[in-house]
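See structure below.
Removed: one protein chain of the complex. Kept in place: all other protein chains.
This part shows chain A:
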Amino acid sequence: MAVELDVFVGNTTIMDEEVYQLWLDGYTVNDAVKVRMEGGVMDECEASADVLLSDTMDQYRTFQMCERLLHSPAKLANQLLFQIPPHRQTVLIERYYAFDDAFVREVLGKKLSKGTKKDLDDISAKTSVTLKSCRRQFDNFKRVFKVVEELKGPLVENIRQHFLLSDKLARDYAAIVFFANNRFETGKRKLQYLTFQDFAFCAGQLINNWTVGAVDNMVEDMDVDLDKEFLQELKELKILITDKDLLDQHKSLVCTALRGKTKAFNEMEANFKNLSRGLVNIAAKLTNTKDVRDFFIDLVEKFIEPCRSDRWTAADMKLYLTHYTNSAHILDTFKHQVVWDRYMGVIKSCIFKMYHD
């Protein structure tokens, strides 16, 4: 004796957001029923476990039927099969493309290939995000990556229009695409303290200032590839550390400006040359793809860690970097002001973002 068939179809498609989330999180029907029971939804309407099971199955089926449409969200708006109010469509899409920070942190900067997909079970075990959910998120990354790869125009805008995502989510996806494309290393132990949002912010900075799109907005891949010319020009900055006079001059200008304004002044003075070498060397090496990948590691090792061991506060950091950047303008023999600003602008905001525990 069993219910052999059980369906419920509304003219307006009924979707419970709670169940949708459970489905997205990769719960099985039975687990979802358990979660819902614990959530107390049964008391709401004098429902029994059977009712809950039937409802959950129905909703899961609906979501599965919708999933195909969610893969190209623009279709959701003009398909005829499901009558879903527009505000509801927005929610469906936004939630479907939402991801877990823990998961994205694991795959950020990795190649979105079959190989990575095979490792998803490890990631699932590590992050305690279900494998099903991991797969969905990974496939979303890959799908977005593939679509925007071939499009011209601004990355964030393309993602937003093509996948009908909110601005915030589109920016996050832009970061993911950008990281995947440049294969930035984010997995090293020293980088573990950084959150996805830290990286997403940095990605935004890099996209806006260092890519081809920052100067020309009608090229393919404009927001995904770094501006090669700019990277070449960065080599010129080396003069700041190779020319002894310039280095001393720079140091004295910075120290004059900083004196008396911070408790960490002595450490700053003592470390100036080291830190400056660190930053300029990073700039000079960016023409190598390998060094681009290590960009964030280098920032941490060459700059953030020394400062942290000297117990700089965030305010110290801000003060130091501001004067460090500005003082270079006063150096009369230093001719690469534009490149310097373009470089330091990004470095400054990235370091501010990354300088925390």
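One rule holds for everything that comes next: a residue touches a chain if its C-beta (ideal position, glycine included) is under 8 Å from a C-beta of that chain, and two chains touch if they have at least 3 such contacts; residues count from 1.
Assume contacts and distances are computed from a predicted model.
Missing from the rendering is one chain, named in UniProt as "C2 domain-containing protein 5" (options: "DNA polymerase delta subunit 3", "Cytoplasmic tRNA 2-thiolation protein 2", "GATA amidotransferase" or "C2 domain-containing protein 5").
When the full complex is taken into account, the listed residue touching the unshown chain is A:88, out of A:34, A:71 or A:88. Where chain A meets the missing chain, the touching residues are 1-18, 44-48, 50-52, 54-55, 57-58, 61-62, 64-65, 74-75, 77-83, 85-88, 91.
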